[in-house]
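Every protein chain except one is present and positioned as in the full complex.
Chain IDs A, B and C follow the sequence of writing; residue 1 opens each chain.
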Amino acid sequence: MTDPVMPHMEVGLAPETSLASRLLASRSFATGAIITAVIVAMALVSFGWTPYDVTKIVIADRLKSPSLSHWFGTDHFGRDIFSMIMVGARNSIAVALVAVGIGLAAGVPLGAWAAARRGLVDDALMRFNDLVFAFPSILSAVMITAIFGPGAVNAIIAIGIFNIPVFARVTRGAALSLWPREYVLAARVSGKGAARITVEHILPNIANLLIVQATIQFSLGILAEAGLSYLGLGAQPPMPSWGRMLFEAQTMMAIGPHMAIFPGLAIIVTVLGLNLMGDGLRDALDPRLRGKG
Amino acid sequence: AFAAKDNIVLGVALEPPNLDPTSNAAAAIDEVVYANVFEGLTRIGPNGEVLPALAESWDISEDGKVYTFHLHEGVKFHDGTDFNSEDVVFSLDRARGEDSTNAQKGLFKAIESVEAVDPSTVKVTLSSPQGGFLFNMGWGDAVMVAPESAATNNENPVGTGPFKFSKWNKGSSIEIVRNDDYWGDKVALAKAEFRIIPDAAAATSALLAGDVDGFSNFPAPEAVPQFEADPNFALVIGSTEGETILAMNNKKPPFDNLKVRQAISHAIDRQAIIDGAMFGFGTPIGTHFAPHHPAYRADLIDMYPHDVAKAKELLVEAGYADGFKATLKLPPPTYARRGGEIIASQLREVGIDLEIIPLEWKQWLEGPFKAKDFDLTIVSHTEPMDIGIYANPDYYFQYGTDEAKAIMAKLDATTDTEARYKLLGDMQELITKDAVNAYLFELAKIGVWNAKVEGLWTNSPIQANDLTGVKWKD
Amino acid sequence: MSWFIARRLLSLAVTLLLATVVIFAVLEIVPGDPARLMLGINATDDAVATLREQLGLNQPVLMRYLSWIAGMFQGDLGHSFTYGSPVAELIGERIVVSLPLALMALAISTAIAIPVGIYAASRRGSATDTAIMAVTQFGIAVPNFWFALLLVYFFAIFLRWVPAGGFAGWDEGIASGFRSLLLPAVALALPQAAILSRVARSAIIEVLGEDFIRTARAKGLTRRAALWRHALRNALIPVVTIMGLQFAFLLAGTIIIENVFYLPGLGRLVYQAITQHDLPVVQGTVLFLVGFVVVTNFLVDITYAWIDPRLRRRGR
Partner (left out) sequence: MALLEVDGLNLSIRGRHILKDVGFAIERGKVTGVVGESGSGKSLTALSIMQLLPHRSDLSGSIRFDGFDIAAASEREMCALRGDDIGMVFQEPMTALNPLKTVGEQVMEGIRLHTGATRKEARERAEAILEHVGLPPSQYALTRFPHELSGGQRQRVVIAMACALRPKLLIADEPTTALDVVVQARILDLLNMLVDENDMALMLISHDLGVVSDMADDIVIMRGGEIVEAGPAIPVLKNRTHPYTRQLAEASTHVPARDPDWRPADGEGKAVVSVSNLVCEYPGRRTGMFTREPPFRAVDDVSFDIGAGEIAGLVGESGCGKSTLGRSLLGLMQPSSGRIEFDGRDVTHPDSETRSEMVEFVQAVFQDPFASFNPRHKAGRLVAEPLFLRRELSAATKRDMALEALENVGMHASDLDKYAHEFSGGQRQRLAIARAVVNQPRLIIADEPVSALDVSIRAQVVDLIVELRERLDLAWLFISHDLSVVRSLCDTVMVMRSGRIVERGSAQQIHDNPREEYTRQLVAAAPDLEAVIARLGDEG
């Protein structure tokens, strides 16, 4: 479900001013980072504490509107929506993060290998990419989770698989543009092998790019997880997930609109935060692209 | 003045796999064709009574073994062929035949022979008297079909009913139109469309947006209040034959332990489940029996009141002081999915930790139902008068003790109503005492339709959308 | 040009071939016996065995794969377990909903995104640009099914302008068909429009920084004229790329949206088939969708060559 329609960026030149200062100057990065930090903090806190137990059903308390005791109100089972959103954040972040991790762990080495070896390896990788991209991601994610059973782990795998070619492609493209660089030639003249050059020269110089792409994929992962959960293929009850909360809220729009509003906003805000952060990062890492995204 | 509207769009949750009610158990088929396209010798009325249909009358022999049906004359199938006693013989023989694929072959089990006496008379001989035979003949699975069209009824159902099949947009809708050559009273509606809307939210919006005129089984109880408040809609709550139970695998530890099952029965809070899952719609039941039936034993509900302390105590006695882990497999309907969450939460209170596994129907049928691969599951048993399943040790929850078998055997041989009710009561008590399953509630039939529509059934003695009496008020 | 097309066609064929292998292989490992699935739970073991024989399920995997492929070339994708009808027929019935839906969504998305992208790019850095970009950020973040819910509540239930869902079929008239597809198309299109307008904007801004724009301006072209005559077409390649991807995405996005709007389209067919393990339908539909994506990519490639003369002569 990685909607692949995010523009990729080229490898930037070395930052001339300090990265930190440029990041701090970027309003979108600051906003995005704050939002993301809040969400992540919420998710982390939820491990130790939530205002209410999210698995406890108290029918008497159901469908309460937002109030001081229940900030975001309660759902049809009388569970505290704010607590559910906290735990849901944990779920969304975990799924998206691991899925991105899978993409990075498999895609980056593949892409780097293809760029270093060219020829057959490269052709094979491109075929593989074509193939994965030929399968509409939602479709395959639905297929994978439906076949292997719904649940967070299978959702992670389904989303993760689609991150592999994305990272492979970004890595390959960037690495290809670095291989003819003169400093790589110099390293080759110094007798360094492809693996070593990749580790020493290629990967560090595309790290920026990968970080930005990872941010984008992360936000796409959040959306994808929400979509799968909405279809009932994500994390299973009693573990709350934002997508399922929305699914459950659908029929209650009239009696409990807060049930739909808060999880919806949670998704939007999180994705927005990550995208803003990604934009800010990209601008800061590659000044040539400033204002283009 | 405008002519009164003569077409209707009704929402149905499930798309039928095909349109031949004699081929498949799916209720979705009956919901479209029963009484509308296909008719049987008898039919079941809005309150569960047996009414004449293609058989205008019948005689029953003294010994209760021979039924002579007198058929309406001049009845034609939709394809123009005549309906007569030969078709009855064909239909019943086909249904009970060796290679029959009828899903309810049990209905015909008692039939020994079927003979056409003359074109409008049929004699059915039973091997032993059967109290419910006329009722059985009113089921969708016992409708009359023609030899010419029986094979193609799947896609193009040809019956004798007041409506003819018109078209089926797969995945979307099924349309039937008035049969102008109908033998009986002409129906008011010229056209009816069954719109397939599996999603509860979509159903709600479709009603609100006026895309459909009504749902006789509205799938989203939580959305009901907004229709209740709206004078444009009629909200009609009726009864169904659906006993919703938390089924337990009686052969699988720890559920083979009576104390465990009793503990579970004590642990659940029916009202909370009805309120939480069904938004208050549903009648708590203490046993596997429809509460609107005279033989229902209302007292049994007090056998296992909601009592967490008692439940824990029973678990300690059963040797599960620390509780245990189990799975709860849930088919798709809301009552199961939502009820499951609530039950999981309630059982957690007594230390039973349930892993919820949602299943599609197909998987549910293959897994829990067929292969008995489950610990706990929630399902609504919508067949009328189906307490007999407790006498079948092979049924998915695997009870079927000799005691139960004995009661049921006695019941079969009893024709006296009072005595029958007594036996039914004993059976109810037995299964409740044994806490075979935890009995939750009787599903309510939530009908929501345009306030101008009249003639739709209130109750749901069988699953059908009988449109013969439906019309628009001006 | 023909050389270019031939080469792309070949790679298209290879991808499709690989896709058939993957689809077949994935569904091979699905648990459950197709024959039993097909006959339902009451079937006797004998009947199941007979059907297995008939379906050729006892043959080796390779044979089954080959006969699947062979059938495909004759337009035979097998029969649905649930409906019993031929898969090809089911796809045919459903595609007339999904394809117009995806096309409509693409048209809406393009019609919104391109002007917005151009406008924002030409006023880069202005308050309007900033505002537009903020809105698009928001648009990207909105899950489309949530957006769909809001649309239904507002336009179908509150205003009653369009149906809340369902699709009566094209024989009810083109207008009614389009009315039914309007909301779902908008729900699908807007988040994509947000993305596309950002892509269009950045592509245009990038091109506006190119030397040849300066050359054009040195010729005396106004900023506007340089944008329209020189920048747009050059910015088209990334935009077309994204549009191609979006089309595939929209087609698959119908899985969720068709559920929300209970449209009898391919998305719902395949979703239903997947959940019900209706393997022939899953195989057929997935392959069909994959084929669509691959063909779309091919068309996008051809479009590149049409846009960019440098690609016409000799491939990349």
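Convention: a contact is a pair of C-beta atoms (placed from the backbone, for glycine too) under 8 Å apart; a residue touches a chain by one contact, two chains touch by 3 or more.
Just so you know, these numbers come straight off a predicted model, no measurement behind them.
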item	value
Chains in view touching the one left out	A, C
Sole contact to the chain not displayed, among C:28, C:53 or C:308	C:308
Absent-chain interface as seen on subunit A, which is shown	13-16, 181-183, 185-192, 200-201, 204-205
Hidden partner interface residues of subunit C, rising order	3, 6-7, 10, 125, 210-212, 214-223, 229-230, 233-234, 307-310, 314-315
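As a working rule, only the chains that are shown with their structure count from here on.
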item	value
Centre-to-centre distance between subunit B and subunit A (centres being mean Cα positions), rounded to whole Å	46
For subunit A paired with subunit C, centre-to-centre distance based on mean C-alpha positions, whole Å	22
Of all residues in subunit A, the ones touching two or more other chains	250, 253
Contacts with two or more other chains, residues of subunit C listed in rising order	149, 153, 259, 275
List of subunit B residues in touch with subunit A within their complex	200-201, 204, 220, 222-223, 225-226, 272, 275-276, 279, 338, 340-342, 344-346, 348, 356-358
List of subunit A residues in touch with subunit C within their complex	3-7, 127, 130-131, 133-139, 142-143, 146-147, 219, 223, 226-227, 230-231, 243, 246, 250, 253, 260, 264, 267-272, 275-276, 279, 289, 291-293
Residues of subunit C touching subunit A in the complex	11, 14-16, 18-19, 22, 26, 29-30, 124-125, 137-138, 140-143, 145-146, 149, 153, 192, 195-196, 198-199, 201-202, 205-206, 238, 242, 245-246, 248-249, 251-253, 255-256, 259, 270-271, 274-275, 282, 286, 289-290, 293-294, 297
